[in-house]
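Structure record follows, encoded as structure tokens.
One protein chain omitted, others in place.
Naming follows writing order (A and B), and every chain is counted from residue 1.
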Amino acid sequence: MDFFLEVLIGGLLAGVMYSLVAIGFVLIYKASGVFNFAQGAMVLFAALTFVSLGERGVPFWIAFLVTLGAMLLLALAVERLVLRPLVNRSPITLFMATLGLAYITEGAAQALWGAQVHGLDLGIEDIPLDLGGLLVSQFDLFAAGMATTLVLVLSVLFNKTRIGLSLRAVADDTLAAQAVGIRLSRIWVVVWAVAGLVALITGLLWGARLGVQFSLSLVVLKALPVLIIGGFSSVGGAIVGGLIVGASEKLAEIYAGPLIGSGIENWFPYVLAMLFLLVRPTGLFGERSIDRV
Amino acid sequence: MLYSEAGQFSTRYAADRRLFRLRQDRLGLGLLLVFAFAVVPQVGNDYWFSAILTPFLVLSLAGLGLNLLTGYAGQLSLGSAAFMAAGAFATYNFQLRIEGLPLLASFALGGAVAALLSLVFGLPSLRIKGFYLIVSTLAAQFLVPWALVKYGWFSNYNASGVISAPRLDIFGLDLSSPAGRYVLTLGVVVALAFLARNIVRSELGRNWMAVRDMDTAAAVIGIPLARTKLLAFAISGFYLGVAGALWAFTYLGTVEPHGFDLNRSFQVLFIIIIGGMGSILGNFLGAAFIVLFPLLLSNLAGLLPGGLIDPGQLENIQKMIFGALIIVFLIREPEGLARLWQQFRARLRRWPLRY
Partner (left out) sequence: MNLFPPPLLELSHISLSFKGVKAITDISFAVARGEICALIGPNGAGKSSLLNVINGVYQAQEGQIRFDGEVRRHMRPHHAAERGMARSFQNLALFKGMTVLDNVLTGRNLKRRSSWIEQALGIGRAPREDDEQRRRAEEVIEFLNIQSWRQSLVGTLPYGLQKRVELARALAAEPKLLLLDEPMAGMNAAEKKEMSRFIVDINREFGTTVVLIEHDIGVVMGISSHVVVLDYGRKIGDGPPEEVRANPEVIAAYLGTRH
């Protein structure tokens, strides 16, 4: 039983990490309807930039701020050069454009900072803590804590501030939002900047866990099942979805692995999402949209 | 002037429906095929066959398979490589385990297996549309290579998991030489391309495009959505399966899951974006680009003063340029190189007049 709980908790905490990535997606999707495949590349870029600055002796907080600035520039460039020209096209087209973006960002990040794995030290040691007889990773707890804080801050931002109101208006109906005087480009910049911040924090946490390397951008693909299960349009859904994916993936690996082969966690979330699609296409918290003819 | 339609009228519907209506088109295509089949094997060198022409043909076929599903029927898929892998391994196993089975039959059976697999992973398309669907093909993309590696039966319990492709024997001819492989690939690809062109101009092709353009209206006028979508997945799977088998048998010479990863799926997707979605010719143009572009780039880099760009950097630059090209094509010419070709042809029809 203890072992089961440990695996479960480990899975849940890993799930929190997935949620972080998914939240980045949800933000951009809520405000612009675009599934930003480049989120993974942005995470990688943020992590690499931060780490390379650190390796050159730049202190933590300055590196953080500089990276944040770089992410903002990246966001601006993306909005101006990619999103605006494609503003009325189908979601599939936009998705493919963000795919292209991912390639550019990956290529640029590796060209600038090199392709070897960098270690990332956040000063938190990955030692197991003993909580009532269960071993839990200290780092995982820290990550969970950071994620929760982030979500709380974002919730306050969305629901209580004026800019949050504008964001929600834009997500609902861009034309109507413009009609009441909301500057679309400004909103999108804010959205992408926030997404950039989330990407940075995600990059730091993931990078500390896995090491900063190329495959980081593939981790983001896992966010897709998270979003399918939790629904694309809510941050809460991203969290729940992430927890479900993290827990089920670990449990499947440990318990079904010996039966059918190891490495299940690579595909299990996708198959789970696929089954979800067959049964409940809008996810647990997503909204139904009515097709009017 | 040379390319004008003047004087060519179809007097029967069947003539109007012909694959290549203009006499000049038929002539041009005929010459091209003669050149490809008869002349090239004589004059080409091994490098060109093995490293350029054969992969170009196989990737065109793969692009064609994806194009049928995504370009014509509007169902986005990121699992192309998984179905190629299925086709490759299925073909290998059929060849291995059934005595005396002709190679072409193995290809067809391998394609059939891939078609079935594609159909299964296409089932969610009956419930949702749009790009959430990619999760389904992504599931295939991760599940299939995993299964092929985990279960040794697929690679005949070969220790390294890499198996070499058997001899290429068609009607008693040994086609194992680079030129022979090229001709085999050419034959299969040309036949399947003609078939594809027939399909997209038939009722099924129209139904696919109707589902792509407005599936609610398609349902209202009586088009069977489920059958239409599933046929798209199945036929696309078949083409990808055969492409995978060719990739393993005539290009690489080995059958391994490694080359059929997510990057390969992206590559096939890029072929149809750059080449043109909803076009048959576009796949050839896109594949040519994908195959030739890296060569062009490294040759250009070679021209620069020595050591300015090292090979590792080259790969990164290539990645960046690819990504940029995707975006440029999506913005400026969403119908890809095929559209540019069509515009060129239209100018040719009016030449030497300007309008």
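We adopt the following convention: contacts are C-beta pairs under 8 Å (C-beta built on N, C-alpha and C of every residue); 3 or more make two chains touch, one makes a residue touch a chain.
Not measured: the values here are computed from a predicted model.
Asks: In the full complex, which of B:129, B:181 or B:212 touches the chain missing from this view?
Replies: Missing-chain contact among the listed residues: B:212.
Asks: Who touches the missing chain here, B:39, B:96 or B:220?
Replies: In the complete complex, the chain left out is touched by residue B:220.
Asks: If the missing chain were put back, which residues of chain B would it touch?
Replies: 12-14, 16-17, 195, 198-199, 202-204, 206-207, 209-210, 212-214, 216-224, 231, 278
In the analysis below, only the chains that are shown with their structure count from here on.
Asks: From the mean C-alpha coordinate of chain A to that of chain B, what's the distance rounded to whole Å?
Replies: 33
Asks: Contact residues on chain B for chain A in the complex?
Replies: 76, 121, 123-124, 127-128, 130-136, 138-139, 142-143, 146, 150-151, 216-217, 220, 262, 266, 269, 273, 312-313, 316-320, 322-327, 330-331, 334
Asks: Please output the residues of chain A touching chain B within their complex, sorted ascending.
Replies: Listed in rising order, the residues are 35, 81-82, 85-86, 89, 91-93, 95-97, 99-108, 110-111, 115, 218, 221, 224-225, 228, 232, 260-263, 266-267, 270-271, 273-274, 277-278, 281, 291, 293.
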